[in-house]
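All protein chains of the complex are present and in place, except for one that has been dropped.
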Amino acid sequence: MVEHVVIQAEERETGRLEAFSDGVFAVAITLLALDLQVPKLGNAASVGAVAQALARQWPSYIAFATSFFTVLIMWVSHHSIFKLVQKSNARLLFANGLLLMLTTVVPFSTSLVTQYLRSPAAKMACAVYGGTFVLISLAFNLLWYGLLHDRTLLRADASEEVIQRIDRSYRVGTPMYVLATVGAFLNPYVTIGLCTALWIFWAFTARGECEQ
Amino acid sequence: MVEHVVIQAEERETGRLEAFSDGVFAVAITLLALDLQVPKLGNAASVGAVAQALARQWPSYIAFATSFFTVLIMWVSHHSIFKLVQKSNARLLFANGLLLMLTTVVPFSTSLVTQYLRSPAAKMACAVYGGTFVLISLAFNLLWYGLLHDRTLLRADASEEVIQRIDRSYRVGTPMYVLATVGAFLNPYVTIGLCTALWIFWAFTARGECEQ
Amino acid sequence: MVEHVVIQAEERETGRLEAFSDGVFAVAITLLALDLQVPKLGNAASVGAVAQALARQWPSYIAFATSFFTVLIMWVSHHSIFKLVQKSNARLLFANGLLLMLTTVVPFSTSLVTQYLRSPAAKMACAVYGGTFVLISLAFNLLWYGLLHDRTLLRADASEEVIQRIDRSYRVGTPMYVLATVGAFLNPYVTIGLCTALWIFWAFTARGECEQ
Partner (left out) sequence: MVEHVVIQAEERETGRLEAFSDGVFAVAITLLALDLQVPKLGNAASVGAVAQALARQWPSYIAFATSFFTVLIMWVSHHSIFKLVQKSNARLLFANGLLLMLTTVVPFSTSLVTQYLRSPAAKMACAVYGGTFVLISLAFNLLWYGLLHDRTLLRADASEEVIQRIDRSYRVGTPMYVLATVGAFLNPYVTIGLCTALWIFWAFTARGECEQ
C-alpha cells in the first residue's frame, strides 16, 4: 500500500510540469488562429468582394496550417519524452522553459510569414520562421541530452528501444529544420514545403511516439 | 496490485491528450468573446449613444452565443468519444489535431459573420461559418471511423449501445451542417437558425452523452 | 479492488468537466489584463508624461481588480458546487455552459466600464457591468437548483449543512447584484462599490467554501 502511494506522488510531481507545459502549448497553438484576419470591407461589401478578399489571404492559411501541425508534433514529441521522465531537476526545468518560450514565439514568426510571403522580404520572413524551429529543436536537444546525461531522471522501466528511437529522430529533425531555414534564401516555399513534409513524414512513420 | 497500476498508467496517457484538447477547446471558446467590441465613442458619449451602439451590435451577440454553444456540444461530443478510448495511435492523434485546428478557426468565422451579417456579403460569411462546422464534422468522422476501424483502441468495456448512439448522431450531424452551409445562399439566417436549432435539439435529446 | 476503480472512473468524469470549466475561468480571468492599455506617447515621452498617462488610466485599474476578484469568487463558488457533484446530466452541462459563456463576457463588460467611467455614459456602462453579474448569478441558480432537483447527481456524502450554506449564499448574492445594477443609475460608483464590497465580505465570511 505504501509503495503504491509513493508511485502516485511521484507521478503527480512531473504531472504538474506536464500540465503547465500542455497549458502553454494549448494557448500558443490556439493563438495561431489570431493571425487569420477578417477583411474589413464595410457594410456595402458584396459576396464577390468578401470571397476575393478571403482568397487573397491564402498565405495566412498555409502558414497557419503548417504552424499548427508543427507545434502539434512538438507537443507529441514533448509528451514522448515526458513519458520516460520520473523526476525533474533545475536543468530539465529550464530547458523545458526555453522550449516553451520559443513555442510561444511561433505565432509571431507565423504572422511574419503571412505578412511578407508575397513581398520581396518573403525570404527573410521564412528564414526567421525556419529559424524559430531550429531554436526549438536545439531546446529539445538540451532537454533530451540533459535526461540522457542523468539517467536517474528517467523511469526505471524506460525502454532502451524507445530511447534509441527518440535519439535517432532528434538527429534527423535538427538538420532538416536548418535546411528549411537556409533554403528560404533559395525560395521561401522551400521552408514551408520542408516544414509541411516534416510533419507529414513524421505522422506516417513515427508511430511509436503516438501509440500511447 | 500490479494490474491496478497498469490501469492507472493507461488512463494517464489518453488523459494528457484529453487535457491538451480541453485546453485548446477552453482557449478557443473563450477567445470567441474577443469578437464583442466595446464601441469607441469618446469621453463625451451619452447614455443613449452607448445604449444605441451596443444595441446595433446585435449580430455579434447572436454569432457569439451560437458559436459558444456549438463549440460546447463539440467539446461534449469529443468527451463522449474519448470516454470510450483506451489508447491512441498516429491516425487518432492527427484526426484529433485536425479537429482542434478547425475548432480554433471558429472565432475567425464567427467574427466574419459579425462583420458582414448586415451587408450584402452576409450569405458568403454565413456559408464560411457553416462550412467551418462541416469541416469540423468531417474531422469528427475521421476520428470516429478511425476508432471503429481499429477496435483495439477502444476500451474493453465500451458499450455497443453507446457506440451505436454516437454513430447515429454523426450520421445526422454532418448533413445538417451541410444544409446550414448551403442554406446560407437562400438566407443567411438559415445558417444561424439551423446551428442554433442543432445545439438546442442536441441538448434536449442526446442525454446519454451528457450523463457522465 | 473493483469498487476502488469505479470510484476513480466517476471522479474522472466530472473531473474533465471541472478541468474544462477551470480552463475557461483561467483564460477569461487572464484576458481581463488585456484591458490595461500601454499609453502610446512615442519615443520622446518624458517620465512625467508616462506617469501622468498611467495615472489617468485609474478607471481601468479599478475595473480590472473588481472583475478579477469577482470572477475569482465565482470560480471558488463553482468549485464549492462541484465538490458536491457525483455525475452530470444534460441540464447541468448546459447550465454550466451558460455560466461559462457569461463569464467570458466579463472582460467585455469590464472594458466597457474602463472606456466610459469618466463619460456621461458611465451609468450605462456600469449597469451593463452589474447586469453581467446578475446573469451569471442566475446561471449559478439554474445550475444549483438543477442539482437540488435531482439529488442523484449529488455525492452520497454531500453534507446537508454545506448544501444549506451554499443555498443561503445564492439567496443573498443575486439580489445584491441586482442592487448593484440598478444602483448604477443613481451613481456608477455604487456598482463598483457594491461589487467590491461583495467579494471582500465573501472573503471574510464564507470560510467554509474556501476550506478545501
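Per-chain numbering from 1; labels A, B and C assigned in written order.
Rule of thumb we're sticking to: contacts are C-beta pairs under 8 Å (C-beta built on N, C-alpha and C of every residue); 3 or more make two chains touch, one makes a residue touch a chain.
The structure presented is a predicted model; accordingly, all values stated were derived computationally and were not measured.
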Residue among A:I62, A:L84, A:V105 or A:L154 that touches the chain left out of view: A:V105
Among A:A51, A:L84, A:M124 or A:L142, choose the residue that contacts the chain missing from this document, as touch is defined above. A:M124
Which is it among A:Q115, A:N141 or A:T196 that touches the chain not included here? A:Q115
Against the chain that's been left off, what residues of chain A make contact? List them. 1, 4-5, 8, 12-14, 16-17, 19-20, 23-24, 26-28, 31, 87-90, 92-94, 97, 100-101, 104-105, 107-108, 111-112, 115-116, 118-121, 123-125, 128
Touching the missing chain, which residues of chain C? 4, 7, 11, 18-19, 22-23, 25-27, 29-34, 36, 38, 40-47, 49-51, 54, 65, 68-69, 72, 75-76, 79, 83, 203-204, 206-207, 209-212
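In this text, only the chains that are shown with their structure count from here on.
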Could you say what rotation angle superposes chain A on its sequence twin chain B, using C-alpha positions and rounding to the nearest 5°? 90
Using C-alpha atoms only, the most centrally placed chain is B
Would you mind pulling out the distance in Å between where the CA atoms of chain A average out and where those of chain B do? 24
Distance between chain A and chain C based on Cα centroids, please, to the nearest Å. 34
Two or more other chains are touched by the chain C residues 27
